[in-house]
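Structure incoming, see below.
A single protein chain has been removed from this complex, and every other one stays in its place.
So, chain A:
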Amino acid sequence: MVEENSAITLVEAVNQALAYALANDPQVVLFGQDIGANGGVFRATDGLQQRFGPERVLDTPLAENMIAGIAVGMASQGLRPIAEFQFMGFIYPALDHILSHAARMRNRTRGRLSCPIVYRAPYGSGIHAPEHHSESTEAIFAHVPGLRVVVPSSPARAYGLLLAAIRDPDPVLFLEPKRIYRAAKQPVPDDGEALPLDRAFVLREGRDLTLIAWGASVKETLAAAEQLSTEGIEAEVIDPATLKPLDIHSIIDSLEKTHCCVVVHEAARFGGLGAEIAAQIQEYAFDLLEAPVQRVTGYDTVMPYYQLENVYLPGVERILAGARAALGYSREGRQ
């Protein structure tokens, strides 16, 4: 049990939200690989099996496709399954069930059955892990109708958004940025208060430039904003948090002030969510733009093994370069 007001990490906030849900909704069950006695490879489920019993917190046999598939059956009969994938890089065998069934069950049965499932997966790079342990392929899932894709970027948002995902009547892919699982602590009251899904969060207000980032990249993006501030440039930082459905209105509201923006993501550029955000901005707010939307992303390469992962990741310098490119256009336009 975490004392209220004591500062906790993002992974501890995940644990706190899972415990709250288990304690308050008897239909909630947790399952995945090594989540029981071991508490999950990142300890996100630490102590939960001891506290809530092996009938509600279950280690499964080792098959990701199976984990996704049984969740569909459980949810169809009124349970609230929360399934953990050990790493996002291992989620691909499960796509058939997530995309073809969980995301479509309500529509296919015209509302007769539904799939209130949370599929959790640690996501992103930066922890010097073996190959296949560092993926950021959120765009694959965001493309699929019927599925919500949510990424928290702080302990408080992890707690509030995970509770919202668990209570949502439809399937949610909840991607936990493992690089910042333990990067920062903040007090997160265990009050069961959910944060709204489908709403972006303005993490820093500013008038000159909009920076959009989610997950672990929020850390570098905020650092870049601080650097810009020392130069007299005030960047607004927006974390969409729910990547699908996307809260484009909050982004456009920001552009009303700033007129230029940079989208930052770890994922590869081609077909990444930066492309979707840029497309929506030019559709809805072309007149507001004084510069092309800049994308600061991973390269369109295979996610490198860890010796080169920092080369791949969009760091503060690359975000600053993107910001300066946008501001360069912007200033020309104003002259």
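We adopt the following convention: contacts are C-beta pairs under 8 Å (C-beta built on N, C-alpha and C of every residue); 3 or more make two chains touch, one makes a residue touch a chain; residues count from 1.
One rule holds in what follows: contacts and distances are computed from a predicted model.
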Checklist line | Protein name (UniProt record) of the chain left out of view, among "ATP phosphoribosyltransferase", "ABC transporter ATP-binding protein", "Glycine betaine ABC transporer permease protein" or "Pyruvate dehydrogenase E1 component subunit alpha" | finding: "Pyruvate dehydrogenase E1 component subunit alpha"
Margin query: Please identify which residue in A:114, A:137 or A:186 touches the non-displayed chain.
Written below: A:114
Checklist line | Hidden-chain contact residue, picked from the options A:47, A:130 or A:169 | finding: A:169
Check: In the complete complex, which positions of chain A touch the hidden chain?
Finding: 26, 29, 55, 60-61, 63, 65-66, 69-79, 81, 93, 96-97, 100-101, 105-114, 145-146, 148, 169-170, 198, 245-249
